[in-house]
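Here it is: the structure, laid out below.
Note that this complex is displayed minus one protein chain, with the remaining chains in position.
Entry: subunit A
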Amino acid sequence: MTSEYDFLKKFLKSRSGLVLSDEKQYLVESRLMPVARRHNLNGLSELILAISKPGSMSLQNDVVEAMTTNESFFFRDKSPFENFRNVMLPHLLEARKSRRSARIWCAAASTGQEPYSLSMYLKEDKAKVGSFRFEILGTDISTEVLEKARTGIYSQFEVQRGLPIQMLLKYFSQQGELWQMAPEIRAMVQWRKLNLLENFSHLGEFDIIFCRNVLIYFDQQTKIDVLNRIYRQLPDDGFLVLGAAETVVGLTDGFEPYPNLRGVYRKKQAASRPAGSTSFTRSTATSPSTPGTTRPTIQALAGGSRFSA
């Protein structure tokens, strides 16, 4: 099993960035045996042999999907959503008031609870939001979870983890044992398959990027690379939200913790930059409307393949 496990480790690292530590070996069997059965393969050895062959793309995708963790729930960890509602949202409503639009990206959105939680808060605050337009994009490496996210159908267990009962009544309709997100909430989010290891500059600029509980699966170099590329998608006053156990400390000098908001980061501000730094010349106030900044709409992205990497 050792050389097979090593092969699998290398395969997952190169395909999804996932670092499979040796203590995670127990996961391999429970996650991959169902995949092997679905493809009529007799056990893990046959499965691993099969993905090493050319032309096994669909099997390879299934293996990556099965091994990437998809746990998610509504309003997970609470504080990121409170911060969104109390700080980020008021900031954007004010700072983008002439443009009247802002863009939010939930990277590694899994089964959709995170973008839908944001959408529900936007609906709750509709008196403040008014005609200001928010585009929310949810991406994930897994087609299967995105399909579920798109339908917005959740089990009784899923709707009870983190979702207040009043919101369940308000924003879901019951279908037997299942609950479906209301059409007006679903319509607020666009979905797109995306591997964070690949180029994502074509997605354009986002005012807020949620990238929670995905960097923890990457090795140091991959974390740095992803953070550096996220940096380029944010305006100077943009927000980066990481998971509760994640940090930029020791990974990049570009970001600093947002004062008093746990898990929220911003681009390093002028005063705290080293003297002589030339890479941060745009002022916070003007950057969002800087001429030439590319901001393709999500509709445009969803509409065609011309933006594909």
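As a convention for this text, a contact is a pair of C-beta atoms (placed from the backbone, for glycine too) under 8 Å apart; a residue touches a chain by one contact, two chains touch by 3 or more; residues count from 1.
Here, contacts and distances are computed from a predicted model.
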Among "ABC-type sugar transport system, periplasmic component", "Outer membrane protein beta-barrel domain-containing protein", "Amino acid/amide ABC transporter ATP-binding protein 1, HAAT family" or "Response regulator receiver protein", UniProt-listed name of the chain not shown: "Response regulator receiver protein"
Which of A:Asn86, A:Gln156, A:Asn199 or A:Asn228 contacts the chain that the document leaves out: A:Gln156
Option touching the unshown chain, where A:Leu49, A:Leu169 or A:Ile216 are the choices: A:Leu169
Touching residues on subunit A - with respect to the absent chain: 73, 78, 156-157, 160-162, 164-166, 168-169, 174, 177
